[in-house]
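Only one protein chain is missing; all other protein chains are in place.
Take a look at chain A:
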Amino acid sequence: MPGKLKVKIVAGRHLPVMDRASDLTDAFVEVKFGNTTFKTDVYLKSLNPQWNSEWFKFEVDDEDLQDEPLQITVLDHDTYSANDAIGKVYIDIDPLLYSEAATVISGWFPIYDTIHGIRGEINVIVKVDLFNDLNRFRQSSCGVKFFCTTSIPKCYRAVIIHGFVEELVVNEDPEYQWIDRIRTPRASNEARQRLISLMSGELQRKIGLKVLEMRGNAVVGYLQCFDLEGESGLVVRAIGTACTLDKLSSPAAFLPACNSPCKEMKESPLVHPPSHGCRSTQNSPIHTATGSRLTQNFSVSVPTLIYTGMGSGSAGKEGGPFKALLRQQTQSALEQREFPFFTLTAFPPGFLVHVGGVVSARSVKLLDRIHNPAFVGIMGNTRSYKLLDWNSFNADEPETRDAWWAEIRQEIKSHAKALGCHAVVGYSESTSICEEVCILSASGTAAVLNPRFLQDGTVEGCLEQRLEENLPVGCGFCHIPYDELNMPFPAHLTYCYNCRKQKVPDVLFTTIDLPTDATVIGKGCLIQARLCRLKKKAQAEANATAISNLLPFMEYEVHTQLMNKLKLKGMNALFGLRIQITVGENMLMGLASATGVYLAALPTPGGIQIAGKTPNDSSYEQHISHMQKKINDTIAKNKELYEINPPETSEEVIGSPIPEPRQRSRLLRSQSESSDEVIELDLSHGKKDAFVLEIDDTDAMEDVHSLLTDVPPPSGFYSCNTEIMPGINNWTSEIQMFTSVRVIRLSSLNLTNQALNKNFNDLCENLLKSLYFKLRSMIPCCLCHVNFTVSLPEDELIQVTVTAVAITFDKNQALQTTKTHIEKSLQRASTDNEELLQFPLELCSDSLPSHPFPPAKEHLESASSNSGIPAAQRAVTVEKASPMGEGNFRNRSAPPCANSTVGVVKMTPLSFIPGAKITKYLGIINMFFIRETTSLREEGGVSGFLHAFIAEVFAMVRAHVAALGGNAVVSYIMKQCVFMENPNKNQAQCLINVSGDAVVFVRESDLEVASTQQAAATCQPLCTGGEVTT
């Protein structure tokens, strides 16, 4: 009996009129937890009842506390007939179970009914008394903190990052149970809501247990999803990254000034002198072994699965051995783990050593078990059509789903190995279900990690520190992790444009956020590849086969489109890449979104060159040259638009002794359906060589056209799908989070791939245009974390849902900082001939404020002794490095507007709030709602219905956060928005699942005086220190 839950029902307001005769309501409340129910008195004839009940006490196991939601039902008392339900409130009491989160839940909650929506509000107070339970075999995992945020939460420090945790639970979907035929839609919806609430509670508890087993105390990057598999059930699954977090207890840590690394730098002279590493010249055996083993595997998966830069060459002078040593060490740390995956997308400084590229795996599965007890497992990537153990599966058992995911994860792991990486970061999983076919997808970024964070501080040796020291800063993550002599795929490497020592690919694709220490030139932009493929309607295996045959082609084309668009923007790297493949009855949709940037460390991308197939036709030639001109113009325009003007570097300066002859690459359009031919693709190309597009058919022509149809956002607007926009660092506190949904109906007459592509492209472009128009009052502004989701609810319907946040920034300052930025990079280019270490940019990132970080100090030590860069410049980097840093101290908007009766709750998909400091995490918000109507027309049609519902969902999220004592939700995400309509019956139904972290933030303006003073004080030692040493 380790917990006592106490609930008090205070009052209600704005209740609906339940008694037509008196225009009033006789309301009372039922409070239910588990199997215990309490009732308040009936408050007669009022729309604003004051129950002021006693404390209802539930004595429960902490296991139940974690699983069960508190269920509050408001009813209208009726003497003669059954009491009418007004609506319900589900309260997740999980946030009350951790010591540091909320202590009480108290506030006005909207009373929600799945048929009528919000009907008034109820004021509730909830408290939990937890008794310490020392039972080691307990089933609960109270106290494990959960965060949706995919980075280390702002007021915590990561002691250890343990790694991947996953779990799934399966149940029958109440909507498909026999009883559903006789119960009301309301009862069915409520059964579903309650079940999902229970299942997610259970899931969270189970994940918590796994975390405790790993001796962690928190899950970061927690992502929970529902698969509505229809007849075959309901799957709730979650992944996350187990960590041991330390709360930064010092109140000063909340001050922005302390977030700057200056503090650490100041301490640096106390650290022992730099030691020099043992530089072995021989390659590690592990290294080669890994490489060779995986080349085989690779041949099947390259063109579609691993998106990386392409390149090859010889090892950097020092890079090889260190890489090997590092790998060895990391491997030992990761080997114990089944899946060395991390759901994080942003990392503590020094955590990420190298990035290999994107790895992804898809698999097509059949959910059908009624007509065909067998299921077909098709590995979408390898195109090896595997029939797995036919009869031993019952599709309803979690083991089946577990096995499916295990398979995919295994594949991801092997892809990562092929790239010479032992870990996968920015990892995520998703599904797309249509009838009985399900596509499971997983993707992430292969990476080499610093082992220091992965285990208890035992490995702290000189070796490690030496490794650290040799890691170039600001470009280290770009350096290839794989062995260039044993390239897993044909690629082209050059020496890093930043440090000139190590090899880098010419293009880099990743699923993570841009590391804060990365040196970027200009601004970034949202890049999308959109693709539709028609598919014949088919049943069961035939359908699954058709889909799995289409998948590689789609992946390939999406990749090509991304590459072309990236080149067109004059950029060389993609961050936050997310490829979604959606399956429908008669088509497949692919939508890839990413943020393109120009990494200073990577070579300048070549242009795009168009080659005609029929060179003799003069008019055709003319056409081609016209197109070529247009493309060149676009590239030039984009470079100007995104302020991409990298320093000119001559061939000598680069001094790249690249052995291979310049090779002209061609991107062949494969006409054949044979998979072998796809593998022939040689995506490599020389640095100076243009990317050749060969136009040999109308399809290709279309592609070129579509390249040019993407309209850049209107001036004053930027967009990206990462947390922050590179090149903009002076955000104001004006933010606007929004969700936009569009559904289009395709006319069934012209369903060709081409028409479909155009429709889909227009849909996305128009949606973006609408957003730019709607938010025009916020200019200059950036749409951050733009998240597109595509679904195909019916044959001819395409639904696109977008959630993003618009943030206003200060234009003048933006210009200023870019200028200094460019100057800095120019300077870098000129000083790079000398053998000196780059100053440690990564020190300046503030994702881990006041983190005791010995290797970083080591860094600084070497930097300050060796670096020839003036200290003033370093000060610039301090400012530039973080969007939350001192840079935006100078401009911030007015204090929040006057007191209103309802407290403002901000919502954002980002992990931070511009112009503010998060001081407390109150717990995870994970809510699931169903809304149904049988009077669609009366509610304003589908648009009116969904508009109202989404507004209600926002309202309920805000109310829960406010009740926890918070004033914002960060890392907010709408994970699901399933909309079904039947206009003929005047009916519609929608399911929405949202999550995020409830937080308390304090505006920086409130801390202004203190912080600026402190900033000045802490920066001082740095500057003087720099001058002394140079």
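Everything below uses one rule, namely that contacts are C-beta pairs under 8 Å (C-beta built on N, C-alpha and C of every residue); 3 or more make two chains touch, one makes a residue touch a chain; residues count from 1.
As a convention for this text, contacts and distances are computed from a predicted model.
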Undisplayed chain, where the name is taken from the UniProt record, one of "Acidic fibroblast growth factor intracellular-binding protein", "Exosome complex component RRP45", "Pre-rRNA-processing protein las1" or "Vang-like protein": "Acidic fibroblast growth factor intracellular-binding protein"
Residue in contact with the excluded chain [from A:Arg742, A:Lys811 or A:Arg1003]: A:Arg742
Contact partner of the left-out chain, one of A:Leu366, A:Ala529 or A:Val942: A:Val942
Hidden-chain contact residue, picked from the options A:Glu231, A:Asp246 or A:Asp762: A:Asp762
Of A:Ile196, A:Met571 or A:Ile950, the one touching the omitted chain in the full complex: A:Ile950
Interface with the undisplayed chain - residues on chain A: 13-14, 108, 110, 118, 121, 714, 736-747, 759, 762-763, 766, 769-774, 776, 797, 799, 897-898, 900-902, 904-907, 940, 942-944, 946-948, 950-952, 954-955, 958-959, 979
